[in-house]
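Structure in structure tokens, see below.
Each chain you see keeps its place in the complex, though not every chain is here.
Which chain is which? They are A and B, in the order written, and residues in each are numbered from 1.
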Amino acid sequence: MTSYQQTIDHIKTYTAKITQAIPETMRAFYALSRASSTAGALDTKTKELMALAIGVTSHCQGCIAFHTRAALQAGASPAEIMEALSVAIAMGGGPALMYASYAVAAMEEFQNLTE
Amino acid sequence: MTSYQQTIDHIKTYTAKITQAIPETMRAFYALSRASSTAGALDTKTKELMALAIGVTSHCQGCIAFHTRAALQAGASPAEIMEALSVAIAMGGGPALMYASYAVAAMEEFQNLTE
């Protein structure tokens, strides 16, 4: 089974090629991504947990990989991640539970890497 | 134009009928909704902002009405709501911006009601 780190590496390989081909689009996308995750009225941890919850309800494995890792890096605890998944499950029903389970798998993988 | 309060009232009229018809489903749904928004590792305000962000990326007007109001009631400031919308826009692109604008309209309406 592909690890979540491999998923991130795979996506990064190809987004690098997208950046070469359409640099203005990607520059703007990264500016948007950065603007939305920078601490302001809400801190980065909260914003990454939100992005993770949206990744779960959007059925997006790549998003789950990136935002689970980013949430952990921003200091989110497993309990906080689980409660973000709780919101995703209430808002996304059965399919969200399926993807929430992947977020937990990603969380365990990235916790092991950082311990 | 229908107000967001009218949207909530309209939905409540019909969810009451759903509750009469399929009470066990609705009892479980409300338990799920309550479990996911009760303060724990994350507080209710944060969870309502997450639910709002998911409502925006899910293109769901009714969700925007309910969760904007609930976020305000849980003490979310306009700045916090705007930053939750920021995450939704980065995760949902152009369509999320359209629905984020509805969340701002709902926020203004519910702020006026509570002032």
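Just so it is clear, a residue touches a chain if its C-beta (ideal position, glycine included) is under 8 Å from a C-beta of that chain, and two chains touch if they have at least 3 such contacts.
These numbers were taken from a predicted model, which means no experiment stands behind them.
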What is the total copy count for the complex if 2 chains are drawn? 6
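Assume only the chains that are shown with their structure count from here on.
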So, what's the distance in Å between the C-alpha centres of chain B and chain A? 22
Within their complex, chain B touches chain A through residues 32-33, 35-37, 40-42, 46-47, 49-51, 53-55, 57-58, 63, 77, 79-80, 82-84, 86-92
